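To start, I am sharing the structure in question, which I have written as structure tokens.
What you see is part of a larger complex, with each chain still in position.
Lettered A and B in written order, each chain numbered from 1.
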């Protein structure tokens, strides 16, 4: 089966802004996303997921490199100063590239 | 003697401080707080049905105004003495102008155990007091600009878990009345204190985590976290006397004024005042004011209410 390359962008951030970030990435062209609950530690300290204010989420979205670039720039501008957030990306092989 | 639910809180703090692995899964914490919020709402709603509207409206109005004013007192203090940024000062002020449902639940348990009467529609005033400080906080932080999205702020406030469950409980309690609610009493009312005990155990664990952070922010936050509720409780006592509340009701309103939010307000500030540091306001509200109110404040405000009523009676 021939597979194509797309970009997988992963965003780790505060649960409190889940709906906003998901809405943003959809507006910027992502066709879907997956969310898992997480906890962690970083520049903003320990976030142990004991209750809402202290919880993280991990959002993944597979998209074209261009959309990934747009999303990261947008997140950088809008959230990085004020929210616990980490964003990274890498290439992945997908089977139906038209889907993403 | 200490109420056992307070001991659960102390036990939680202890377990947190000794770094125990004890932890309530967040889903269980959600469950437990949902039940508490609904139970408090239901109890209040049943009573609201009994009150003449002509009495509820002025009370709600007075409490709403108190909620507008308290953050306006806190803000300049936080700015000048606390040297906090505008956003941080506004956010902390909003926390202290609003209320803590957990603290209220402990006060309910305190008064009930001692058989002290209070106006049982208090949960309605609780809901009323949740909201105004949030609006004031947002305006203090961002000014009154035209492009404020008040619609989404309102949604953030009313559609948040806490306010929604309280209002839902009040509405159901009001519509179903005392007999209607009878069938769900074993779950929501008979288990209330036991569930509150579990809730306070987790609150103790969370408080212990905030204690560590407190050090980072220095002594001012500790002083403010005790002085501000003391001041607010005086305001609350005064308002209660003006409204002609009973001794128990006076203590309750003092406590509502004195308590600092840790659910509705932080959630709203995180969205509407993103440049405020949430760790700071939660360290104050959960690390200082919650334990202060639960351990010392409630009996103190009650003594104040007794003394005030004695003075007024004289």
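Odds and ends about this structure:
Here is the rule we use: a contact is a pair of C-beta atoms (placed from the backbone, for glycine too) under 8 Å apart; a residue touches a chain by one contact, two chains touch by 3 or more.
Source: prediction; values computed, not measured.
Each chain type appears once in the displayed model; counted over the entire complex in the file, the copy numbers are A x3, B x3.
Methods note: only the chains that are shown with their structure count from here on.
Rounded to whole angstrom, the centroid-to-centroid distance between chain A and chain B, based on C-alpha atoms, equals 34 Å.
Those residues of chain A lying in contact with chain B across their complex are 14, 16-17, 20, 44-46, 48-53, 55, 79, 81-83. The touching residues of chain B, when paired with chain A in their complex, are 23-24, 26, 29, 202, 205-206, 209, 213, 262-263, 266-267, 270-271, 274-275, 278-279, 282.
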